[in-house]
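Other chains of the complex are left out, but the ones given are in their true place.
Just so it is clear, A and B label the chains in written order, and each chain counts residues from 1 on its own.
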Amino acid sequence: MLFTDDLKAIIESLLFVSNKPLTVKEVSEIINLSQEETEKLLEDLYLEYQKNHRGFTLAKLAYGYLFITKKEHAPFIEKLYKPKLSNLSTAALETLAIIAYKQPITRSEIELLRGVKVDKIIYTLIDRNLIEEVGRREGPGRPILYGTTRDFLQYFGLNDISQLPHPEKYALEEA
Amino acid sequence: MDTTKYQIQLENFQGPLDLLLHLIEKNEVDIYDIPIAQITDQYLDYINEAKNFDLDVASEFLVMAATLLAIKAKMLLPKPPKVDNEDLEEDPREELVARLIEYRQYKQVAYYLREKEQEMSTVFVRDIDESKIIKDFEPVNPVSNVSLQDLWKHFKAILDRASELVPVYELEKEEIAITQCMAWILDGLNNQPQGLSFKGLFTGRTTRIRLIMTFLALLELIKQNKIRCRQNKIFGDIQIYLAEDCEI
């Protein structure tokens, strides 16, 4: 039987060799512990890292846990590292916003909402693994339905799609 | 008309809805009570001022122009006499207003996403060298569930794909390639408004699939009226032009 500290160290080692968020389920299967107990350990670690003054922290992203660096260290890391992928265009962000709220949604439904064609943008977003095909709408032509991916959540620092602000929140605000 | 007012390029807008929202904000008018005549005039001024813009973009803006003009016309018509059991008169602007409000919401969400993106661009994950990690493991047979026959089947599948004409089962996948080829041809024409040579399009494209896709892209562009072709003599080279640059 392993002690809590041993288990925590094992979990830490798993998080350390991952650059994608690990879910409670994935970790629990590897360490052979119930999901509840695993979640408790992950939460413990999460809180420890929140308190500690270290060079990286544990983030809850895309339904999982991932070690990331802190914002304030970016200027130093950028000296070591090349800048990351280019930012998304406004058109891509508007398209993503619609897909995030209306998923699953077809291309032509997005085009209706944005008032412009989005075929090229859709390919870019698929290419960057931010959206994916999630099925087909029944009916003529059986058009492809799109939804957001876990990478989408990670890219925008979200743990859960429900963390997005409700669009109705903006409805009342006068521009 | 004072053209300096319209220095802003159409390309700066994310589409006709975006331009309309800009005009509504600029005029500081109530989105629920848009002065349609005034906004329509300004909208049309923008369109008229826009030069050499993308045909795709243009059609989207023109559709909205038509919608605006239709609403304006309806608002000018004398109102029908009130019917007793129908208290609410339908406002011709209603549908457009609903679209604008919904679009504005997503625009706000897009701003939110932009902020989150900026925030996340300052955090880094570990740059993991997988090969270093796995080198100490017990060697895993990466092809344990693959037989020699599987290997041959995969190879044959590729040979078939590369040598056949567009196979039926590949069409869907290749849809991407057609749009890419279309974009590629249009880009070429935008850079070279004097036209492209038909032969030139097919030199240097090495795979059969690409040749076919380029040809299909040409047919599609002709069908969509975006390009025109001209052949000056029999068996001579065919010149391809953007439809707007071509006078026949």
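Basically, a contact is a pair of C-beta atoms (placed from the backbone, for glycine too) under 8 Å apart; a residue touches a chain by one contact, two chains touch by 3 or more.
Not measured: the values here are computed from a predicted model.
Copy numbers for the complete complex, expressed as a formula over the labels shown, read A x2, B x1.
In this text, only the chains that are shown with their structure count from here on.
Inter-chain spacing, taken between the CA centroids of chain A and chain B, is 26 Å. Residues of chain B touching chain A in their complex: 14-18, 21, 24-25, 31, 56-57, 60, 64, 99, 101-110, 112-114, 116-128, 133, 176, 179, 183. By the touch criterion stated above, chain A contacts chain B in their complex at residues 16-19, 59, 66-71, 74, 77, 81, 84, 87-88, 90-91, 93-94, 96-98, 100-101, 113-117, 119-120, 123, 155-158, 164-165, 167-168, 170-171, 173, 175.
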